[in-house]
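Can you keep this structure in mind? I'll have questions shortly.
Omission of a single protein chain aside, the complex is shown with its protein chains in their original locations.
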Amino acid sequence: MSAVATPDVSVDLAPRNPRELRLRNPIIAASGCFGYGEEYAGVIDIQRLGAFVSKGITPERRSGNPMPRIVESPAGMLNAIGLQNPGIHGFVKKYPALWELWTVPAIVNISAETVEDYAMMAAILDEQPGLAGIEINVSCPNIARGGYCFGWDPEMSAEVTRAVRDVTTLPLIVKLSPGAADIISVALAVEEAGADAISLINTIVGMAIDVRARKPLLANHTGGVSGPAIKPIAVRMVYQTAAAVRVPVIGMGGIMSLGDALEFFLAGASAVQIGTAIFVDPGLPIRLIDELSRWLDNEGFASLDQIVGIANEGFRLGERHVLTAWEAAGA
Amino acid sequence: MSAVATPDVSVDLAPRNPRELRLRNPIIAASGCFGYGEEYAGVIDIQRLGAFVSKGITPERRSGNPMPRIVESPAGMLNAIGLQNPGIHGFVKKYPALWELWTVPAIVNISAETVEDYAMMAAILDEQPGLAGIEINVSCPNIARGGYCFGWDPEMSAEVTRAVRDVTTLPLIVKLSPGAADIISVALAVEEAGADAISLINTIVGMAIDVRARKPLLANHTGGVSGPAIKPIAVRMVYQTAAAVRVPVIGMGGIMSLGDALEFFLAGASAVQIGTAIFVDPGLPIRLIDELSRWLDNEGFASLDQIVGIANEGFRLGERHVLTAWEAAGA
Amino acid sequence: MQATAARAPGRGSSREFESTVLAVEPIMGDAILLTVGAPPSLVERLLPGQFFNVACRFPGSFDPLLRRPYSVYRADREKSSLTFLVRPFGRGSAWLAKRAPGETLDMLGPLGNWYAIPPRSQRLLMLAGGVGVAPLVMLSDDAAAQGLDIVFVMGAADEHGLLPASELRGSIEYLVATDDGSRGHRGLATEIISDYVAWADQIYACGPEPMYRTLRAVADPLRIHRRPKVQISVERGMACGLGACLGCVVETRRGMIASCVRGPVFDLDEVVI
Partner (left out) sequence: MQATAARAPGRGSSREFESTVLAVEPIMGDAILLTVGAPPSLVERLLPGQFFNVACRFPGSFDPLLRRPYSVYRADREKSSLTFLVRPFGRGSAWLAKRAPGETLDMLGPLGNWYAIPPRSQRLLMLAGGVGVAPLVMLSDDAAAQGLDIVFVMGAADEHGLLPASELRGSIEYLVATDDGSRGHRGLATEIISDYVAWADQIYACGPEPMYRTLRAVADPLRIHRRPKVQISVERGMACGLGACLGCVVETRRGMIASCVRGPVFDLDEVVI
């Protein structure tokens, strides 16, 4: 409980990019769980956050899915918000100017159904003030490929990354989909295509059935599972990915406490995002900043770097280590 | 609370197979969670079960992974038992003769690292008494393909299925791996290759880090997540698969109550397996048999058939309905 | 590292507080009145219709995960306490209903907008369906203290589900309806309000959505130029309670609106239900 903790918790999430994505601390509010920042401005000291990521923005305005859009699941929740958002044009009218007045780095999350639309949005964002970076959400159906999810395929994910990279110098985070059978191939492909950092995991597709009504509970039928329930899956994917790529990895999925965040750092994450936990415990991100510094101090670490990946042999050896066969199958 | 419930809850899980796999009720104890049946013989009335599936058997005797092998996760658990088992030869010395004395159908779960080994085991099992069927666990690394999991790939899964089909007339269940990006393609491939039924889901690969020791908690590093945490993912995969195939689907993943089992039936499962819940609540499978009959009766259904898939439009329409794009991505 | 560490003082947010359970009393059949302490400044400013998102689980357990919204049933400014009416229904409310005095609860709030009493309103009609009575009790407390005329109509399945008359200020006219006729009118509460619709200059309602549809059908022919206004409180599953997740939206003429910040109170004429 020392008042002043000294360890260096700052991190640059875009070391390959001259524009840098330097955060004072590695605690980031996740997309879709923090609105556009303003929703939490009166509730927590948002300027202290390492960064925040906006709700996903799409090419056109979307009113989202019909209700119900959320339902609880064991130690988690399912959401099918359907990307309700003002669209890229509505977005740029309001938020970049607002965020320019803030000190907290603001990252825009973008979603689209075609490679061209991703690039179109990125080109518009490139000209805006107040943006620290772009996070590409590839957990979207690719219309040109019959709706097969961009993020399940290395080549499709890379194509989106390249198209965005071509039109903007902003730091670029690519957010992977846990639906990919081989997350490492996707990670390597987007790294190669120009991603400055990789974030994971997005929600996992799930569903719940209303037994009384005899139909799916969510109007959209399926939704994305988030929260503590998915934490072990997220930690495993971060562990695998962080050992495979050289760009920084941003871990998320079910973080509810310092212990959870440390699992991700030790597995190889350079920063973490907090999603569902914010709904349940809005003060958590701010507490984590303090608790992390205090923990590093108590354990004798001078900086966050010193713990990143230390539970991960492949990461330590810089060996692009892939899990052994039985491990990867979870025997 | 009526004493005698009349609905017909019997089910044939191998309608394409002349040998049939007819169960008096659709409640099955899952592989790895019920030993070889005898462990629960003094605890519950095992003869009442629809069936049970044995612990996974491998070509050779295995002593399993080092400890720790299990760790709790939010609303679930991770296991890395490592298939501790007496091997196919040790297995056949003891269990077929024992099970022959029982009335409950016994299904053997098999795991191997080569197609030939799967076939070798199936050929041995084909000659044994006391076996109601074989469940093929394809969540194993394929040594010939550098350890890439059989179950992630439609062709590899089909190859195993065909090889086993060729050497046995026993009813054949293929148990899918949730790690496949496209579970429907795998399901269609194994159906085509001769599976009499499809079961899903196996555990999802996950991991937990011991923050104090700064290393993975499981000696094996990763393990399989099971329990309520994975239920929404399991229900979604059963919903997708049941609408795509014509063979019966056996659903599992986190079933803890009648309500959970009903979610799977309404999503399209013809039977369910109970895994982790048995550890926590050993009486559950037996209670479910009674509760299910009572529920069907109260709701005015004459048989289990009448509710299978009724929450699932694709299933009802017999339309091999695949989720629409945004649904499948979990937007 | 333990989740319990999250209970430490200084939770990092200005809208959360730990409250101590002061009393738990049975009411309306199997429901309870749960009274908790709250900061005086909060109780002071609280308005009827506002709610709190309560964590309904043992510290260290992540299931059930989400907070549950509960409207304030009564605010006692002298004792600096808040009372909630909780009907044990599913996992969260069953847990809440088992709390004992001395235990602490993790509260987020106050949240949402409130029932407005426009200046010059004098005659208020309140219509409660079941546990939806909660925010209307606080509204009636406040309105009665201001000397307004109040007709309070409540419907329930049977007499056990009715609010005891002793819970309402003496000046309030209280009418009841039960599905089984065990007390008051046999049938729906909406069947006995016609006379008061024309009388009232504001109508307030809280109950299940079918009640609002019936209310609309009953009241609309009696209202002129959409007067009196009808303020309803909608119930939506919630995650954040702060307008961030868009999981609790209500379809209105102005689009999909977060009911946790720009509700739960809506003008009946604005919402599409």
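Structure notes:
Order of writing sets the labels: A, B and C. Residues in every chain begin at 1.
As a convention for this text, a residue touches a chain if its C-beta (ideal position, glycine included) is under 8 Å from a C-beta of that chain, and two chains touch if they have at least 3 such contacts.
As the structure is a prediction and not an experimental result, all values here were calculated from the model.
Contacts of the undisplayed chain with visible chains (whole complex): A, B, C. For the options B:Ile28, B:Ala51, B:Met77 or B:Val238, the residue in contact with the chain missing from this view is B:Met77. Only one of B:Arg69, B:Arg162 or B:Arg316 touches the chain withheld from this view, namely B:Arg69.
Across B:Ala97, B:Ala213, B:Val280 or B:Leu317, the residue that sits in touch with the chain not pictured is B:Val280. Contact with the chain that does not appear here is found for just one residue of A:Pro26, A:Pro74 or A:Gly253, A:Pro74. The chain not shown here is touched by just one of C:Gly90, C:Gly181 or C:Gly255, and that residue is C:Gly90. What chain C contributes to its contact with the hidden chain is residues 2-4, 57-58, 60-64, 90-91, 94-95, 98, 100. Take chain A: the residues that touch the chain left off the picture are 74-75, 211, 228. In the full complex, chain B makes contact with the omitted chain through residues 32-35, 39-40, 42-44, 55, 63-64, 67-72, 74-77, 79, 81, 84, 227-228, 256-259, 262, 276, 278-287, 291.
By definition in this document, only the chains that are shown with their structure count from here on.
Here A-C and B-C were compared by C-beta pairs in contact; the pair with more is A-C. Closest to the middle of the protein, by Cα centroid, lies chain A. One finds 33 Å separating the Cα centroids of chain A and chain B. Chain B and chain C have Cα centroids lying 46 Å from one another.
Counting only residues that touch two or more partner chains, chain A has 74-76, 81, 227-228, 259, 262. Among the residues of chain C, those touching two or more other chains are numbered 1, 62-63.
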